[in-house]
Each structure stands twice: as C-alpha cells, then as structure tokens.
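Heads up, one of the protein chains got dropped from this complex, but the rest are sitting where they should.
To keep things simple, chains are lettered A and B as they appear, and every chain counts its residues starting from 1.
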Amino acid sequence: MIYFLNLLFAPGFFQNTQVLNALLLGGVVAAISGVVGVFVVIRGQSFVGHAIADFGGAGAAIAVLMGINTLWGFLGFGVLSAAGVELMGNRAREHDLATGIVLSVALGVESLFLYLDTHFTGQAGAPMMILFGSIFLIKPSTLSIVVALTAATTAIIITIYRPLLLCSIDPDLALTRGVPVRIVKLLFILLLSFVVAEGSFIIGALLSTALLIGPAASATRITHKMGLAMLYSAVLGMSAMWIGIVLAYDSFLWPPVRRGWPVSFFVCALILLFYLLTRLRDKLPRSGIMMSGGGT
Amino acid sequence: MISPVKVKKGDAILSIDNIRVQFNQRYILKDVNVQVFPGEFIGLIGPNGAGKSTLFKVILGLLSPTQGSVRVLGRTAKRGDRLIGYVPQKLFLDPNIPLRARDLVALGLDGHRWGIPLPRKERKKRVDDMLKAVDAYRFADSPVGQLSGGEQQRLLIAQALLTDPQLLLLDEPLSNLDIKSAYEVVNLVSRIGREKGIAVILVAHDMNPLLSVMDRVLYLAEGKAVMGKVEDIFRNDVLSGLYGYPVEVLHVNGRIMVVGGKNSGINGYPLECNCCQSEAAT
Partner (left out) sequence: MLDTGIFTQSFMIHAWIGGTIVAILSAFIGFFVVIRGSSFAAHTLPQAGFAGGAGAVLLNINPLYGLAAFAVGGALLIGYLGNKERNDVITALTLVTTLGTGALFLGLTNKYATGAYALLFGQIVGISSDQVVETAVLGVVCLLCLAFLYRPLLLASVSREIAEARGVPVRLLEICFLVIVGLAASIIVPVVGALLCFSLLIAPNAASVCLTNSPGKAMALSLLLSLVNIWISIVLAYISGWPIGFFVSMTGALLYACARAVHYIRVKNIRLKAVNIQC
C-alpha cells in the first residue's frame, strides 16, 4: 500500500509546504472558476474571459516592472477591461476584426513589458510566470489575498444567484420580473474578472481560459441541472488541478531529471481530456436509437 | 470564347431516366423521369424536403443516382459542365468582403480556372455587357454586400450566364425577395432564356409568379415527380396521387394554391410554402 502511494506521489510530496500551498490555492481557484465558468458558458461569454485574460497579462507585466505582486496587475487590468467590454455592449462582436486588433494591442503591450521586466528587474522568469503560471512560487501572503477574494466572490454569487440565473437564461423575462439586469450583468463581469485574474495567476494568462470554461463545458454536457453542473464543474476543475500538481511534482523524477514538467501543461491536458471524454459519451451507440454522427 | 454545342432539333437538353437517390435507407428521389427541351421554362415546384436540391445536385453531377441515368446534351452528367449555369439561392457574404458587383460577375466567367486573372479589355467588355443585360450596370462598382436581395440575385444570374450555358438552374431565387423583385427576376430570366434559347429550370415554393412564363411544370413531392403543363398537373387527382393523401387545388383570384384536402389530416393547410398561410385566411 505504501509502495503504491509512493508510486503515485513522489517522495516528499506531503511534506513540501510549497506543494501544500499549491494544492490549497489551486483547489480553491479551480473550484470558483468552475462555478463561475458554468455561468460563462451558458451566457456565451467565453470570449470575454479570454479578452480579460489577455489584458490582465499586460497588467501583470506592468506590475512586475513596478515591483508589485502580479496578482494586482491581473486584477487591475482585468477589471478595467471587463468594464470596457461591458460598456461596449453588443458592439464588440467576438469574430469582429476590430476586436481581434484590440486584443493584439493588449498582447503587444504585454510583450513590451515582459521584455522590460527581464531587462530591468532581472527577473528572467517573469515571462514564463505570467504567461504560464507560477503555482509553486506563491508567497503565503498572496495565498490569503486569493482566499479572501474567492470568499468575496462566493458571497456575491450566493447573493445574486437567482437573478443571475434568470438573466442568463432569459434576459427579457428578467426585465419584466423587475430584476436589475444591468447591475447583475456588471456584477457578473466583475466576478468574472476576479476569477480570470486568479486563474491567470495560477496557470498563466495564456492558459486561464481552459480553467474557466473547460470543466464548465464538460459539466454542462453531463447534466442540465444548474446546481449539479456547478458542482461537477468545480469537482472536475479541482481534480484536474490536483492531479496536475501531483504529476508536476512527480515529474521531477521523470526525464529530464530535476527539471519537472510545468503544472499548467498537465492541468490543461487533463481539462481537455475530461472534455473529450464527455463528448465521447455522445458518440457511443445507445440501445434502441443509433446516434448517427453525420447529419443530412 | 466558348463555342456553343450544337443541339439537334427535338433532342432533349436534359434527360433524367428513372433515377433513384437513396440515403441511409431513405429514398430522396424515386423513379423520377424528366425531359427538358431547349428554350423551355420549367418551374420546379414542391414542398420542403421533397428533393428539389437533390435533383439539382444530380443534374450538376455532384451526386450520383443510386439507379438510373442523367444525361445533359447526350452526355452523362458530370461536375463542372460549362453548359449548365447554376444560380444559388443567395449569397452568404461577410460585409467585410471587398467585392464589387462586377467582380462577382467576373468570377462567373473564369472563377473556376486556376491562377490570377489578367486584366484584359475583352474580359471587362464581356462583364460589362452581361451587367447591362441583367440591368445591373448602374451598380456595377458597388460592394456586393450592400446590395438588395433582388440586385444580388441579378448578379448571380449574370455570373451563371457568362459561360453561355444551354441549361440554367436557379435554386429558389425568389424565396428571399419581395414580390415586386420576384416578378422582375422571373421576367428577366424568361426574357433572356427566350433570347438565347436557354432552357431554364427554376425552383420555387410558390409557382404563382411563374404562371405566365412557365412552359411546363415539374412537381416534386415525397420524392416522386410529375411533369406537364400547368393545367394537367395542378389537378386534385394528379397531386393527390403524388402526395399519397387527399390534396386540393384551389384557384383563388387567378392564383393557384395547393392545400391539404378533406380527410388528409391537414385540411386546408397550404402544402408548398408556410409563408402562404396568411393567404389561406383570405
């Protein structure tokens, strides 16, 4: 039994404080991402999440240059861009050329500041951290900030749960019922920016979208009940995160030795895997009714 | 220049013999026989799902029938036959496309050939002439994305005519048009068809705009077809036989409407087109 455990968890796993911090932080962020993610998926706002992550990355790069914690950079620019998107309303269409160009500007700015970071602060690892996450390098103080932020997010979600649900499914009906749709939308975008910032902080600005929508998309394929979807989504997210952390830790023993594979890779791969598994379910023949893959 | 193929008088331009098209155990077309002669205007009428698009695909050589043969000018139907001009229902265009009316029409001339088109005077002249023929010259330099449905339809017809086809297929050109534009398009096609001796098959839900120009009608329902003059086809017995349940042909104010007959389960319901429902009330 011990042997089996040792096989799964490389030595020192449970004693390493960094790993334990990562597990805690990763779990918390994955859970809240999963929950908020379900709303993102049903509201069709996946692209907004992606845009917020891109802007957040630029903010984080600027934060490093200013010597402050990247989390504030992610948060600051994330919230600003979220407000911007909301103000633009329906004028910013996802597949619009203009939107793509605006995001390119964000990435361009990010590229500049990442360059300045490596050359002026001596933090050569800044680009990798911001782009692909730094879950093993988190200071305990940041941990408490993230937990507090998550708690606030959770509290807000619980408060606005029913109006948010109604707005997401049928905004017109919500209006007639007297729900303050505008405020709910703004609050939701604010929550989204919190969650994206946390996700970017953990697995990087480029990959945070996976954590946001992957588990949620998988969950909504498994069930149609909202509460259950949020639960499954959180569970899937946390599983991907924890398994990813374990694998990343174990990978220190894999070739090339002493390097370790990045956590974010494992997390993304697992999220994709879970999603593909839920799609596989559709392709299996069910008794009585053959589901043909092609349409007419 | 494309040299016209000589057609012997009396020969059918299009000859469809007893074809069946099957897909996944289902018959889309069953024992369909069609003969179209040069210069004829045929209306292809029928409800949704009857198999009209499939029939076009078979004529264009894009789909092989499970059984039977399709011959165009004596040759088996093949892909890219330049003697057939095809006009799609509408353009699904991104408004961002930089394409003027004349560019769209020019694509009909040689859009299927590889390489880059060399700007030649002769090419421009042919396009200009065609634009004038379909009365589209005045908006020749306007972006296609900003033109109305009727204007776009004229361009689509122009591009199909540029290869001097002998058979013109129009896939529901009237469906997205207001009634005035629909009549304009029908008259345009009929006029050009007569002038150039082109056989025309025009698919429509509502045959009424075609009544004055149709030589014969090809009525498709439930995968089966009947063909003949309007007065021979639009009869209760003929269409009931086709549909397999009671069908009534109503003549209302000089227009024809096909509705479900008594005991059909869809009593009085118009069969070809859902948009005609309001007419049923009047």
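Rule of thumb we're sticking to: a contact is a pair of C-beta atoms (placed from the backbone, for glycine too) under 8 Å apart; a residue touches a chain by one contact, two chains touch by 3 or more.
These numbers come from a predicted model, not from an experiment.
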{"item": "Residue among A:G26, A:G56, A:P163 or A:G214 touching the omitted chain", "value": "A:G214"}
{"item": "Missing-chain contacts mapped onto subunit B", "value": "60-62, 78-81, 84, 86, 88, 91-100, 103-104, 107-108, 110-117, 119, 141-143, 145-146, 156, 159-160, 169, 171"}
{"item": "Subunit A residues touching the omitted chain (full complex)", "value": "41, 44, 46-47, 50, 95, 97-98, 100-102, 104-105, 107-109, 111-112, 114-116, 118, 124, 127-128, 131-132, 204, 206-207, 209-210, 213-214, 217, 256, 259-262, 264-265, 267-269, 271-272, 275"}
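The rule is short, and it goes like this: only the chains that are shown with their structure count from here on.
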{"item": "Chain centre separation in whole Å, for subunit B relative to subunit A (CA means)", "value": "52"}
